[in-house]
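Take a look at the structure set out below.
Omission of a single protein chain aside, the complex is shown with its protein chains in their original locations.
A, B and C label the chains in the order they appear, each numbered from 1.
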Amino acid sequence: MSYTELKREVFEANLELQKRGLVIYTFGNVSQVDRAKGVIAIKPSGVAYEDMRADDMVIVDLDNQIVEGTLRPSSDTKTHTHLYRHFATIGGVTHTHSTHATAWAQAKLAIPCLGTTHADFVYGEVPCTAEMSAEQVARDYEEETGVQIVRAFADRDPLAAPMVVVAGHAPFTWGKDAAKSVYHAVILEEIARMAFLTRTLAPQGDLLARSVMDKHYFRKHGKNAYYGQA
Amino acid sequence: MSYTELKREVFEANLELQKRGLVIYTFGNVSQVDRAKGVIAIKPSGVAYEDMRADDMVIVDLDNQIVEGTLRPSSDTKTHTHLYRHFATIGGVTHTHSTHATAWAQAKLAIPCLGTTHADFVYGEVPCTAEMSAEQVARDYEEETGVQIVRAFADRDPLAAPMVVVAGHAPFTWGKDAAKSVYHAVILEEIARMAFLTRTLAPQGDLLARSVMDKHYFRKHGKNAYYGQA
Amino acid sequence: MSYTELKREVFEANLELQKRGLVIYTFGNVSQVDRAKGVIAIKPSGVAYEDMRADDMVIVDLDNQIVEGTLRPSSDTKTHTHLYRHFATIGGVTHTHSTHATAWAQAKLAIPCLGTTHADFVYGEVPCTAEMSAEQVARDYEEETGVQIVRAFADRDPLAAPMVVVAGHAPFTWGKDAAKSVYHAVILEEIARMAFLTRTLAPQGDLLARSVMDKHYFRKHGKNAYYGQA
Partner (left out) sequence: MSYTELKREVFEANLELQKRGLVIYTFGNVSQVDRAKGVIAIKPSGVAYEDMRADDMVIVDLDNQIVEGTLRPSSDTKTHTHLYRHFATIGGVTHTHSTHATAWAQAKLAIPCLGTTHADFVYGEVPCTAEMSAEQVARDYEEETGVQIVRAFADRDPLAAPMVVVAGHAPFTWGKDAAKSVYHAVILEEIARMAFLTRTLAPQGDLLARSVMDKHYFRKHGKNAYYGQA
């Protein structure tokens, strides 16, 4: 059983993070799941993007056991696998410390839907998790990061808001595969930057009207979508 | 009847959007009208800039019927054609979600004329449209976006302020052709950025004096202009 | 009498403006004076940087008469010559609409000396001119821009603050030659950006202590300077 293709996709998605300017040094990590095989490929921990090869990606099962690979997987691996176990529809996960999204996370604020750029990708606000308790941190920090994210989606479809900011920490994004989760990381950074500027210009400004939000979201998503090529 | 040259100009204007850093992924779209033939060429919907060829531009008449092309035109096509029908003097239209102009749109604020960089291109403020009603959104969203823009110019010459921010959405700009509309999109982003910084430094600061605004605008526009080469 | 070398230096200084990211399109202009010959070379008006050649620089005397050149000189020429006539020690002048310096100009605020980066180059604040009266604008706008700048230096050595922001407009900088005036334009943009961020963080923060300002300025300027190579 070979993971060559899975590793290659994850490797390229990780490189894309750097090309898009979302990470410096060894920051960030991307994974993709193979649900049939019950494994994910994920970036190794603390390896420079310049030195990384596709074969350095680590294959881990959904209980966090290493299946293949000589390097340690990302220290955030348990957050990734937690998301795959609880969000059945996602295929890829990205974690970055991109500047503006991280500022919202550090401010412990959800990103309100202030315009159509946001509504094109996210239905409603980008949630911010609740802060973790000291007990959670002590118990299993990375696993509990996943717990906090899943709780923030108790009433929401994770594909209708494929992104979150973790309070005090930074964003996680996801999608149908690794590449799409990186795409959402780029979109989130831009949404977060626009929302920062908007709130600075008009601290008490209104949200985007519900009718416009619905229009933009549903013209790109769901059975009546008409954006893009058929 | 061939549209080769029209498509080429629109294609290059769309690429320029990306080169100037105003768009990511498939964001943004540019069109140009051929008034004699009663058609526009416009970017196809949701196609990556890297993959686009001149021949992918879609030819649409001013009633939004596809005349030539195998791809779907931009989902914003009806806004473009609405502008061409109501603004008789314009030849090209650009739509972006450039960061700072979009922030003003999301704040639902016109961009005040705070300096000569603005007055070199726009006489008076860059208008912000009124918000659309839920009825308008339901009726024909993209057409009604054009309606809101045209209303914002009820008392103004669209060439004296070749740009607008649509409340909750993002900017549209125009000019004598596609290339000039992109030029105005770049200028708007810079004006919007400067105005953001100025308002942050001096929230209650005065507008640019009327005499200086007139001087700058009219030294570049109209019969007494003396900027540039004769 | 040939101006080849003068034109070349001014041409290269203009290109440097673009390389340093201080200008877009045809924004900005740089000149240099040859005091022995009583002329300046200056960028032509409204010509794209990509198309410009050294020989396009226009030679103008200090009374604004064209001495050599087939193109119109910059529309700001009278401001440049006014500065050369009144500031005997300067050899080059640069005008840009660089983003952060322009924001201070638009806010009609002098840039306070908040740190050593500023004090390394400017002794005291970067002045902001008084606003021009409507009469001045009508009389001879570009000449009067020079008048306002010179007035702002009534009590100051223009080489001890080789830069100014013109209220409602944008910065002018100068130095011993064209290259040095561009250097000061780059420095001003960075000082203006740092001051913007500092004022946002601490709106009522103190100025840099006088003793530190003196230390930094005089370790780089004057007879006791010890920065750089002897």
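Note that a contact is a pair of C-beta atoms (placed from the backbone, for glycine too) under 8 Å apart; a residue touches a chain by one contact, two chains touch by 3 or more.
Everything numeric here is computed off the predicted structure, so don't read it as measured data.
*Asks:* The complex has one chain that is not drawn here; which of the drawn chains does it touch?
*Replies:* In the entire complex, chains touched by the missing one are A, C.
*Asks:* Of the residues A:H97, A:R156 or A:K220, which one touches the chain left out of the display?
*Replies:* Selected residue, touching the omitted chain: A:H97.
*Asks:* Which parts of subunit C are in contact with the chain that was left out?
*Replies:* For subunit C, the residues touching the absent chain are 114-117, 183, 186-187, 190, 193-195, 197-198, 200-202, 205-206, 208-212, 214-215, 219, 226-230.
*Asks:* Can you list, in ascending order, the subunit A residues touching the missing chain?
*Replies:* 24-26, 44-47, 71-72, 75, 97, 99-100, 102-109, 131-134, 137-138, 141, 168-170, 196, 199-200
Assume only the chains that are shown with their structure count from here on.
*Asks:* Report the topology of the inter-chain touch graph, choosing from line, ring, star, complete and other.
*Replies:* line
*Asks:* When the C-alpha atoms of subunit B and subunit C are each averaged to a single point, how far apart are the two points in Å?
*Replies:* Comparing mean C-alpha positions, subunit C is 33 Å from subunit B.
*Asks:* Which positions in subunit A are in touch with at least two other chains?
*Replies:* Within subunit A, no residue touches at least two other chains.
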